[in-house]
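Quick one: the structure is below, and I'll ask about it shortly.
Every protein chain of the complex appears in place save one, which is left out.
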Amino acid sequence: MRRSMLFLPGNTPNMILSGDCLGADAIILDLEDAVAPDQKDAARVLVRNAIKYLQFPGVEKIIRINSLDTPYWQKDLDEMVPLKPELIMTPKTSCAADVLEFDAYISALEDKLGFERNTVKLLPLIETALGVENAYAIASASKRVAAIFLGAEDLSADLRCKRTKEGKEILYARGRMVMAARAANVDVYDTPFTDVNDDEGIRVDAEFAKGLGFTGKASISPRHVGVINEVFSPTQKDIDYAYEVMEAIRIGKEQGKGAVSLHGKMIDAPIVARAQQTIDMAVALGLGREEA
Amino acid sequence: MSTLKKASCGTMESSDAYMELEPIAAGVQIDLQSVVEHQFGDSIRALAADMLQQEGIDNVSLRIVDRGALECTLRARLETLIARAREAGGANA
Partner (left out) sequence: MDKVVKTLREAIQLAGVKDGSRISFHHHLRNGDYVLNMVMDEIASMGYKDISVNASSLFDCHLPLADHIRSGVVTELITDYMSGGIGAQISEGILEKPVQFRTHGGRPADIIKGVTPIDVAFIAAPTADTMGNMTGKIGKSACGSLGYAFADAMCAKKVVVITDNLVPHPLAMRSIDETYVDYVVAVDAIGNPAGIVSGTTKITRDPVGLVMAQTAANVIQASGLLKDGFSFQTGAGGATLAAAQFLKGIMLKEGIKGSFGCGGITGYMVDMLNEGCFQSLIDVQCFDLKAVESIRTNPNHTEVSAMHYASPDAKSAAVDSLDVVLLGATEIDTDFNVNVHTNSSGKIMGGSGGHSDTAAGAKLAMIIAPLSRARLPIVTDHVFCKSTPGSTIDVLVTQKGVAVNPARPELAARLKEGGIKVVDIFELKEAAEKLCGMPKPLVKGDRVLADIIYRDGTLLDRIYNVR
């Protein structure tokens, strides 16, 4: 379960060390934008040691490596793949070929390390106009791709538009990303909300993303994590309804009914599927019922 | 054994350490300033001496300003420092 993902700068011990207690489901240890070019070597070693010694129990580790157009990405992968992070985030992914280039390099590393192929999953960061247009191709390029991620800051620069709080300029990109991800049967994560001090704005933005179908949302500030978790968790009402649906289906089956209705509404397959997703998430959050 | 160059690594931020290494004629000199000198000073010096020895380095002066870095951070900074000292062409060659 990844509702929230928190970016942490890869060369800042003070931030990294508390990564497992800031409430985020996943932390993104950043070797890219948060690290100056002359500190890439130091950040790699620091992140590697942090994962090796601290392990961050209960939190997923995602590492954002450097992009294909830099001299750093192979070294990043050399250092990071042996650690088996849950995901490796690849920035500026613009086409399926980009994915395949990372894929091939990682496969070679996995073979060398004696890991099973596809042990290390990818989270392509899509942050160019070309990337958005190729979102489905990227999401379905390799078995390694576990999810895709929208990066709106670089994208709006590429679109030559202003990045706003309301985010109308990225509405198309968001819709396109969700569509592509669901078509490829992978998860999809929304761009961070960048005004760290706007507690109401983050809620509105997260609720909008959830409404579009995003799996979760990233954050650049620990302050946003709580709201994101809340928004992307099912409410007690959602959970109660989901159990009601499953119960109605069970009774319907017992009675041999073809069609089942609840509160006067037909329950069809998509409603059941959604109810099951809600229950799975509730169970993962410790909100599920014993007997179900 | 490659020749060493003067190198530095790390920051003065809380929970980090700043380190400088310089080749000298012979011997290993470790100069440590630490906010946790009393509790961890000896173990930090031993860690640094150990890592230098493992790398076969026996002719350096090492200065560490420790701001309460955990051992995994100290190890990371030392490793980077040694790699940088051995490099000819800059931090990321």
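First chain written, first letter: the chains are A and B, and each begins at residue 1.
Going forward, contacts are C-beta pairs under 8 Å (C-beta built on N, C-alpha and C of every residue); 3 or more make two chains touch, one makes a residue touch a chain.
Everything numeric here is computed off the predicted structure, so don't read it as measured data.
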Touching partners, among the displayed chains, of the absent chain: A, B
Contact residue for the chain not shown (choose from B:31, B:58 or B:71): B:71
In chain B, positions touching the absent partner: 14-15, 35-36, 38-40, 42-43, 67-71
Positions on chain A where the hidden chain makes contact: 15, 17-18, 21-23, 54, 222-223, 226
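We take it that only the chains that are shown with their structure count from here on.
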Chain A and chain B, separation of their C-alpha mean positions in angstrom: 37
Residue ranges of chain B in contact with chain A within the complex: 9-10, 13-16, 69-73, 75-77, 79-80, 83-84, 90-92
Residues of chain A touching chain B in the complex: 12-14, 17, 37-42, 45-46, 48-50, 52-54, 71-72
